[in-house]
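Have a look at this one before I ask anything.
Only a single protein chain was left out; the remaining protein chains are all shown in position.
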Amino acid sequence: MVSTALFFLFAGFAIMCAISMVYHKNPLYSAISLVGVFISLACIYVTLAAPFIAIVQILVYAGAIMVLVVFVIMLLNLDDEPKSSRLKYLYALGGGLGLVLLAQTLFVVYAVSRTPNQAIDPNATVGNTIDIGRAMYTDYLLPVEIVGVMLLMAIVGSVVLARRLSQPALELVIDNEEERRSEELTS
Amino acid sequence: MEETLKLIFPYVVVLIGVLLAFQGVLMIVAYTVLGERKVLGWIQGRVGPNRVGPWGVLQPFADLLKFIFKEDIVPNESSKFIYYLAPMIALTCALMPIVVYPFGPTITTIDWSFLPYGIAEGVHMLRLVIAHIDVGVLFVLAITSVGVYGIMLAGWSSNSKYSLMGGLRSSAQMISYELAMGASVIGVVILAGSLDLTEIIRAQMGSPWYMRWFIIPQFIGFVVFLISAFAETNRVPFDLPEAETELVAGFHTEYSALKFALFFMAEYVNMFTVSMMATVLFLGGWYVPGLSHIFDVGSVPYALISIGAFVGKVIGFLFLYIWIRGTLPRFRFDQLMNFGWKFLLPLGLANLIGTIVVVFFLNR
Partner (left out) sequence: MEPNLATYLGLSGVLFTIGCVGVVFKRNALGMFMCIELMLNAVNLTFVAFSRYYADVHGQLFVFMVMSVAAAEAAVGLGIFIAFFRNRQSIDVDTASLLKN
């Protein structure tokens, strides 16, 4: 009863926030709407008996990724998107894609609601920290290690991308480039 | 009727608990402000506020009235929705972690069946924690990290360059010091073997003396936690967000009246919750060594003395905050960033690795 009401509350909130994210032209408004989606999804995870994933969702998505996005928006001081000069057929394409996906969603809902086996074992607790930790460090040890290496690569990559070259290094790069171009011209 | 009452009763208990906890915290926060002004006065050889009420005890209420009756100025070109949203986010995220802290032991000696309509039939335990969740430590860290939005959005929506720079400055500060704080917390989690705050307190009770309070095996972690807590709550010596004498206040430059009061309260509530976190993680929470020999575990006097000990430890931390504010000068921004990234984070990680190695060889 209570969990049903909570589910529909948060589901409605998530869909509203998602639509407002696509609708708003200002990137900061979009970002805040997306944070709303993440937080309502975290609440839905709690009703699905997955507290660990719910908290990690807030910690990683709302607390780290979106903070970075908002930080970048503030740093670049982005304004509203200008009037689109894009080809009109893209809008038709997007609308058509949306309709196809929506039809697919309806089909999935219809097909799944006809399958009989949907009872939940109320005593089953699969979302506790201890279960997740045990599975993560026994069955999934290699993927976890790979994810760790991948995060390290991401750190190195983003530092390299965001680095500003010092003046002599920058001049060296420009000189090399000019040399290469002149060689290309002569050959 | 009776069925409905029985169904509603647990929710009512939780609701009353939340209201009491929030009221209590807000009162303590109000008197922390008064205590801060008094203690700063003593440190600087002044008297401090002494006009409103005897010894100035009614000063917080006078402050509140002043905040309410001031003119509420909204900048013309601001984004109104976000401008109003930001202080609410700040205060909500400051208050929310309170619900997961256990502030006392479970009381088991009272039989609650005397309540009418049999609503509490068979209930013997009164847990002195509002929401007992499995991932308490992560919950606190998550809500704290969401609290950054209040500051960033306040800085952005005011449409003023001082606010924007202040917002960027303080959100960069909070993001940077969150990492060191997380690294120091994980050391405690490894020793306790749980993310549950109740379990962390229990882990500090029965072990040998050198493990009794985690401040002993995790002293480096404690220092790292304390320093990053000062930075997280924007207090001296890391109070660049409100360095009004040098940097034009910061993210709340354009806020006035009650909306400024919300930011102000959020700062002090943050101080309080971080002190509670430090108490639970490093000073054993409500646990008083040797008390179980005098009173029965689970009896009412045991619980009351434990609650008193908890509040006393938290107030000790609050006094430390005020003491340091009266003593230390402010950091420069580049010093703050260098200190956070080049000293505090490596120290926290080294402490974490050391803890892992020691625990690994002890458990073999």
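In order of appearance the chains are A and B, and numbering begins at 1 in each one.
Just so we're on the same page, a contact is a pair of C-beta atoms (placed from the backbone, for glycine too) under 8 Å apart; a residue touches a chain by one contact, two chains touch by 3 or more.
The structure displayed is predicted, hence computed values, not measured ones.
Although it is left out of the displayed model, the omitted chain contacts the following shown chains in the full complex: A. Contacts to the hidden chain, counted on subunit A, fall at residues 3-4, 7-8, 11, 14-15, 18-19, 21-22, 27, 30-31, 34, 37-38, 41, 44-45, 48-50, 52-53, 56-57, 60-61, 64-65, 68-69, 72-73, 75-76, 78, 81-82, 84-86, 90-91, 93-95, 97-98, 101-102, 104-106, 108-110, 112-113, 118, 120-121, 124, 126-127, 131-132, 135-136, 139-140, 143, 147, 150-151, 153-155, 157-162.
In the analysis below, only the chains that are shown with their structure count from here on.
Per-chain Cα centroids separate subunit A from subunit B by 30 Å.
Listing the residues of subunit A that touch subunit B in their complex gives 28-29, 32, 35, 39, 51-52, 55-56, 58-59, 62-64, 67, 70-71, 74-75, 77, 128-129. Residues 79, 82, 85, 133-135, 138-139, 141-143, 145-146, 148-149, 152-153, 155-156, 164, 167-168, 171-172, 175, 194-195 of subunit B touch subunit A in their complex.
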